[in-house]
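Sharing a structure here in structure tokens format.
After this line comes subunit A, so read on.
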Amino acid sequence: MSVILSVDHVGVRFGGLVAIADLHFDVREGEIVSLIGPNGAGKTTAFNVMTGFLKPSQGEVRFRGTGLAGLPPHAITRLGLARTFQRTSVFPDDTVFDNVMIGLHRQGAAAPRTRLLDTLIGRTGAGERRLRARAEALLDWVGLSGRAQEKAGALAYGEQRLVGVALALATEPAMLLLDEPVSGMNASETRVFVRLIRQIRERGVTLLLVEHDMPMVMEVSDRIVVLNYGRLIAEGPPEAIRNDPAVIEAYLGQGSAARRAIAEAQQSADTREAAHA
Partner candidate 1 sequence: MSRLLPFALLAGLVVLPLGLSASPYLLNALITTGILTIGAMSLNLLLGFTGQLSLGHIAFFGIGAYVSALTSLGFDVEIGFGTRVVHEPWPPVVGFLLAILAAGACGWLIGRLSFRVRGAYFVIVTISFAEVVRLVALNWVELTQGPLALTGIPAISLGLPGLGTWTLRTKLQNYYLVLAVGTLCYLVIARLVASRFGRAMRGLKENESLALSVGINATRTLTIATVISAAMAGAAGSLYAHYLRIIDPDVFLFSTTVSMVIMVVAGGKGTLMGPVIGGLIFGLLPVGLRPVMAPEAQWIVYGIVLIVILYVMPRGIVPGLARLAPRARPARAPVL
Partner candidate 2 sequence: MPSRFTVTTAILLALAATGARADTIRIGVNEPLTGPFAASGTYVVNGAKIAADEINARGGLLGKKIELIVEDNKSNPTEAAAVAEKLITSDKTPVLMGAWGSSLTLAVMPKLIDYAVPMLVETSSSGKITTSGNPFVFRISPPSALEAETFAPMVAKLGMKKADFLVLNNDFGRGAAADFGKMLKDKGVQVGLVETMDQGAQDMSAQLSKLKASDSDTIMITSAVDQLVLLFKQMAALGLKKRVITTGGSQNPDQIIAQAGSAADGTMHLTTFLPWLPEKTPDPQATERFIAEWKKRGFAFAGVTESFRGYDGIRAIAHAIEKAGSAEPAAITKAFWSVDFTGLNGPIRFAKAGPAGKESGQSKPDVYLIEIKDGRVVVPTL
């Protein structure tokens, strides 16, 4: 399979602080890849570089062969690379439905000039009706139809995440970056979400995740990339990562929460192996 996203020796420095030293990896079309690492390892920074929110101090990110250097975020989205956000994933003062309508911005861009004119003279037109149908379909797909008329800011955390995903999907991406999509979700919500991730992939969308929930990462990923202190320390399929001494070392160096994460990961692998046996 061909490479869709390549991160080519990217480095990011803030003043004297090195956030990412030298990050180098590829994502192939149709893959689900996870980017993991202890807190402060530079994962979100890496996302921000890939989506144009941050300029790298060195190196380059290429998406489907196009260099992304100097492109603003909205232009990168238009190339087919979408993302979600860790903390604020919705437009809080709008209804869930309008959130998705905002997300469909690019889909309504067919002929902007005449559209602005139509707007002013009051012709809503077929385009607008088509967008509304799209929005309804997307909400249905992520399971939020019942919430369509509620204010997005008033939804539970997990549901806001889903709105965020629906928004990103509304841009019809070829690849989707999910920033800690299941943090704050309970176990059953996470299970539903994992199913959603698989369905997204089935639609032909490549996925790259940043996530702390190890069992989920191990379950869903085809490949895992591990960052620590802004450096890539391991890369490979889940089984290999789980037993990689460098990875264990990195997480051991962290607090007890991180150790618990790695322990959970191993435990979940054990139970799954047990189930296979």
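Points worth noting:
By definition in this document, contacts are C-beta pairs under 8 Å (C-beta built on N, C-alpha and C of every residue); 3 or more make two chains touch, one makes a residue touch a chain; residues count from 1.
The set was built so that all candidates are chains of the complex that A comes from, given by their letters.
Remember, predicted model here, so these are calculated numbers, not experimental data.
Of 1 or 2, just one candidate touches subunit A in this complex, namely 1.
The residues of subunit A lying in touch with candidate 1 in their complex are 51, 53, 72-75, 77-78, 82-85, 88-95, 98, 101-103, 105-106, 108-109, 115-116, 119-122, 128, 131, 164, 167-168, 170-171.
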